[in-house]
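Every protein chain except one is present and positioned as in the full complex.
Chain lettering (A, B and C) follows the sequence in which the chains are written, and residue indices restart at 1 in each chain.
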Amino acid sequence: MFEHVHVHPKFFYVKVFLALIFLTALTTAVAYVDLGYFNTVAALVIAVVKASLVVLFFMHLKEQEGMTRVVIVAAVLWLAVFIVITLSDRFTRHWVPSNGPWEGSAITAPQSE
Amino acid sequence: MALLFFPIHPPQASSIAVEWDYFFYVLTAITVFFSALIFGLVFYFAIKYRRKEKDEVPPQNEGNLPLELAWTIIPAGICVVLFVWSSVLFIKTQRPPANATEVFVVAKQWMWKVQHPEGPREINQLHVPVGEPVKLTMTSEDVIHDFGVPAFRVKKDVVPGIYSTEWFTPTEVGEYHLFCDQYCGTGHSHMVGTIVVMKPDDYEHWLASQMNVQPMAERGQRLFGQLGCNTCHGEGAKTPGPPLQGLYGTEVKLQNGQTVTADDEYLRNAVLGPQGVAGYPTLMPTFQGQVNEEEVLQLIAYIKSLGPPEERKVAKQ
Amino acid sequence: MSTVAVEAPSLPEVHYLNADYGWRSWLFTTDHKRIAWLYLFSITFMFAIGGLAATLMRLNLVEPSGLLFEPASYDKLFTAHGLVMIFFFLTQSIPTVLGNFLIPIMIGARDVAFPKLNLLSWYIYVLGATIFIISLVTGGIDTGWTLYTPLSTTYANTNVLSATVGIFITGFSSILTGLNFMVTIHKMRAPGMTWFRLPLFIWAMYATSVIFVLAMPVIAITLALIALERIWHVGIFDPGLGGDPILFQHLFWFFGHPEVYILILPSMGVISELVAAGCRKRIFGYSFVAFSSVAIAAISFMVWGHHMFLTGQSVYAGLVFSALSFAVAIPSAVKVFNWTATMHKASVSYDTPMLYAIGFIGLFTIGGLTGLFLASMGADVHLHDTYFVVAHFHYVMVGGAIMGYMGGLHLWWPKMTGKLYPEAWARFACLLVFVGFNLTFGPQFILGYVGMPRRYAVYPAEFQVLNVMSSAGASILAVGYVIPLIYFAWSVFKGPIAGPNPWGAKGLEWTIASPPPTHNFHETPIVTEEAYAYEPEAAHVG
Partner (left out) sequence: MSAEAQSATLVAEQFEDLEQQKSADTFGMWLFLVTEVLFFGGLFCGYCLYRNVYPEAFEAGSHLLKVTYGAFYTVLLICSSLTMALGVRAAQLRLKTSLTVYLILTWIMGAAFVFIKLRYEWYGDYLEGLVPGVHFAPHGENLEIIHHFHALLPHVSLFFLFYFCMTGLHALHMVVGVGLLTTLLIFTQQGKNTQGNYYWVEMVGLYWHFVDIVWIFLFPLLYLIGGRYV
């Protein structure tokens, strides 16, 4: 039964490795270019790509059964929900809710007397 | 309800309390209805279909899709209604009317310190006139507290480092409980007080009878001198700080390119430490630890009293 | 077989309880059934501690000025009560006792996937509980079970550090248990045991395990941050240093709300089994009940902010949380209605387990519906942090979760011990619990509406009558919990022999001897039918 194991050639791993090294160089280089806001976006996108490479090929997620994939996606999703909602609180705390249609008047500015 | 030996509802003493109770009764009705329904059915089935023989097996069934849908959709519908209604109510409680009288509250373990802009200060008491909206601006010197007045159906956490607001319009003259509702340490249950709602005349009378009345803004002005603020913010100061005249309510440009509104909370932060206002060096020293929250409120009152926003805009152009 | 079995049932010669003797055979066992017993003893001990604290609290509240304690001691009592009940009793209760005992049997496996890890979880639990108890006896902790900052990080000068260490450690026990159960349910099912043939208890345990795995790590790291802040005062939650005290509440409730479903979901699973067994009927709408467990688990991760409506949380975030809180009520409602419908045209037994199930359905409905008051932001403005909240969560946790746990214990006690408990006493205790419970927590709804804040050691005199009622109820409730303790112990020695299937119920666990042999099944069962496949005329009692 052990013979059914799917063994990749060495070169398979070396390719992934080279891609990772390249992306590391890229992310470092990009940091030295002024993209303003997009510096962060670029850094994160590259990090996600790198992480996916590791998960898919080094960790053989591609060969895992469906459930494992579901579990991984769920974990990342929950983490995202967690972070997004928490931040959304902090950054909308000062929004004053406007009058709604039920009050019959138009939107008002934040209260100041 | 003197027939009962215990209260079954709190006094209904604010404008929101009426609306609130109405919503509460509806919720209660729904709860009673569904609880009675479920209890009733369960008891009824339990009696009607009780096991009659030791190894009896009833006919089986798989379920019923229309029924499932019905008891998914009906509660969902009720929930939507409740959600909208409660949210509208909530938003009302969060938006003080523009004409509200301001009162300032500082909580600390374990007391409530209240300042009226006109000057009077109280501890664990708050005097307000009946029929006028009151807006509280609250902060804490230590842990999180909560300013709750059951008779008014209002409550809000009082968080250190943040100005939280709460408002109500008292409708009945009387004395009501003020509770600290957020657990804040050993003295939590002693952190109670009284809200005294008075007829407008009585209230004026009370205001006048207070000793040592100095309006908050004046106290702030005195502090402004004592702390040396005017060495930088005064007329012709050597080290230039931004002029504070008419600052309140305007948009402030920061060095990092953002603009923020100079509201109470911004002023609080600005008094306690540099904010990075565009066009000025980050020289303002930090006053954290040198002024307490009440004094900060007084300074803010003073800064606010320095003129309306319009003048500033004109002056800047 | 339509006639009652004539020959008296007898105990099997060798079973998991007598397969081996001596304390080593218990403390080093990897048998999931024995580990269930280890947990049963430890959590009952913790329940007694939590209950003792509750009793003292209720005693204190008889007098408006506090009958027994200074506020400082009262604060330690309710903190100990909340923490013990939540982290050291209810979280473990059904999963580690009934779950451990039943999951492998119900899915037709010899044991859980990682038996050694299972034992390790128990040791971790004991270690955490010991540290926690030490922190209690050496001075206690007075922050409330919610550990809000900056009170817990800066201002409290009680044993916050050691208590958090205890909870931190116990959290890992739960993580490992959840992981173990998930793998077991995925990988160890007997041939033919498809997902939709699983008993609903397994579905519920699965959903619970998912929450264990996803939520427990967050509380672990949060507690670590508290410790860090206490030791070095670095300012994560301290507004004076730029920190945000409300961040703590996000971290806490991101765990905290899923945690309350950790408490209720297993109980819901048990209720499904109790109702099926008590009615000898397939659960009405099996797949709806099964999926609602999963739906509850999923939505439960997105409603945490309903504990923070009044903290100064953004109104917009509040709206989202409120809407989702209403959404999570729907699957709960679906469950309640399906259980009720199952009883329609059933053969309802009046055995104790079914009585507990009936109690659960009613009380959980009340508890859940009062949860809707709190999920309504507008209503929460007045009810937040009053006794209304206390009443709400005791209705769902004591009236719901513990009723389920007690019912489950009664249903499977004959399986665990091979003995029957005295039915009359059991029904009497159940009745006491029901009456005492309602008397304890019913008045608290009114108390809350009238305005009495929670965590008050002293209170205004006008609340006294309601408080005395509540305390009176608590004493009845306490008796209702102590009686089972006695008759369960009695039954182990003197109880009549139960036989493999005393209830005439369906399920793999009823096909094997009581108590079961060490490896549960002599040969791996092959499952060919759905759960609860009751065939008319085929109930086999005995």
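What we mean here is this: a residue touches a chain if its C-beta (ideal position, glycine included) is under 8 Å from a C-beta of that chain, and two chains touch if they have at least 3 such contacts.
In this text the structure is predicted, and so the values were computed from the model without any measurement.
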- Message: Using the touch definition from the header, name the shown chains in contact with the chain that isn't displayed.
- Response: A, B, C
- Message: With the missing chain put back, one of C:Pro95, C:Gly166, C:Gly243 or C:Gly507 would touch it. Which one?
- Response: C:Gly243
- Which listed residue (C:Phe114, C:Phe291, C:Tyr350 or C:Trp490) would be found touching the missing chain in the intact complex? C:Phe114
- Query: So which bits of subunit B touch the chain we can't see?
  - Reply: 255-256, 273-274, 276, 282
- Absent-chain interface residues of subunit C come out as 104, 109-115, 175, 179-180, 182-184, 186-188, 213-218, 220-222, 225, 228, 231-236, 241-244, 247, 250-251, 519, 524
- Touch residues of subunit A, complete complex, unshown partner: 1-2, 5, 7-8, 10, 13-14, 16-17, 20-21, 24, 27-28, 31-35, 39-40, 43-44, 46-47, 50-51, 54-55, 57-59, 64-65, 67-68, 71-72, 74-76, 78-79, 82-83, 86-87, 90-91
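As a working rule, only the chains that are shown with their structure count from here on.
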- Message: Nearest whole angstrom, what separates the Cα centre of subunit A from the Cα centre of subunit C?
- Response: 35
- Task: List, in ascending order, every residue of subunit A touching at least 2 other chains.
- Result: 94, 97
- Message: Multi-chain contacts only, two chains or more: what residues does subunit C have there?
- Response: 244, 246, 312, 315
- Message: Using the touch definition from the top, list the residues of subunit C that touch subunit B in their complex.
- Response: 1-2, 4, 71-72, 75, 142-144, 146, 148, 150-151, 154-156, 239-240, 244-246, 279-282, 284-288, 309-312, 315, 318-319, 322-323, 326-327, 329-330, 333-334, 336-338, 340-341, 343-350, 358, 361-362, 365-366, 369-370, 372-373, 376-382, 384-386, 443, 446, 449-451, 453-460, 462-463, 465-466, 504, 534-541
- Within their complex, subunit A touches subunit C through residues 67, 74-75, 78, 81-82, 85-86, 88-95, 97
- What part of subunit C is in contact with subunit A in the complex they form? 186, 210, 214, 218, 244, 246-247, 250, 254, 301-302, 305, 312-317, 320
